[in-house]
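Below is one structure. I have some questions about it.
A protein chain is absent from this complex, but the other protein chains hold their places.
Moving on to subunit A:
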């Protein structure tokens, strides 16, 4: 019997964590036909998380953190085409159009278009050689070049989210004079608890980063070689360069033009299928119902990109699979590694466990709703993180008073309710 996929083409738009993992997962699941992988960026696909971390502060380039070596694409017969943008999808004809006018037909289409840094409509705020978002290798290279070219090394970061704080830590390590301006009353306000916000504020302040909250940036002015940032409360900050990390815009334009259903992202079902059954979408760009949380969410993470890629690839190969993964994330800032699992949204009880070891930072936050464990944030505490992962995956719930008891080691045998 001839495999039905042997003469078909699966076309993937976007070659970052989601797109690349999907291409390789398709082969693993038995896709025999063509796999074409397009990306508008010129580089070989690379890991994005290091861009705000070691890539900014160290001497490694993106070529040191490729998702796959070039020979892997050849050996798996994946036709990777970098530096090529898709400008239009014609779902009725099952064709995509590229920016150079060429067209390419598909049998199954996979959208892994990701997101772009949000540039809020603030007068004077637009990408330039001194004002940067941080999402791509080109952004990170631009930031490094501007930083080393400036004599004052004054950096203002707009937005105290993970990207902003990681960039602040990386440039501070290089001797930058860094100020983080956050609109909310605390950093990380949208993504974590007041306790974690306080921890990171203290960490950054101790390292010499200036954190100013309640600062709503209203205008940017360029004065000679200097930038001036104006805030709603009358405060102003002089800078040599600016990094904007205030969230993302989901890249839905292609999907929207193709008439696919959009809701806070490209809407997909549990099999990662869009409103067109021959078009799938995965990664940061998708909005989906998460069975674990019983609501529609969108996740920006490596875990979500990789796991959705595997689910989509299996379904495209005719193996029915549904997405239900436990979310996990990490962030590296100074000598702190934060590892998070689960989603804490809706918690009504927080247990903070501080170990009595040599590392003053080491602690873990356990988020509960009633008796139910929702999420764990672990700071320099891989053991707490891995225990949290295990308990959440198995649907087991630790007893808060046992977690608080430092005489009990963190272990499934000791902490369960």
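Points to keep in mind about this one:
Basically, a residue touches a chain if its C-beta (ideal position, glycine included) is under 8 Å from a C-beta of that chain, and two chains touch if they have at least 3 such contacts; residues count from 1.
Just so it is clear, contacts and distances are computed from a predicted model.
Taking the options "Redoxin", "ATP synthase subunit b", "Putative transport system integral membrane protein" or "Ferredoxin, 2Fe-2S" in turn, only "Ferredoxin, 2Fe-2S" matches the UniProt protein name of the chain that is not displayed. Considering A:183, A:337 or A:397, the position touching the chain not shown turns out to be A:337 (whole complex).
Seen from subunit A, the chain kept out of the figure touches residues 24, 28, 47, 49-50, 65, 68-69, 71-72, 75-76, 302-303, 306, 328, 330, 332, 337, 339, 381-383, 385-387, 389-390, 412.
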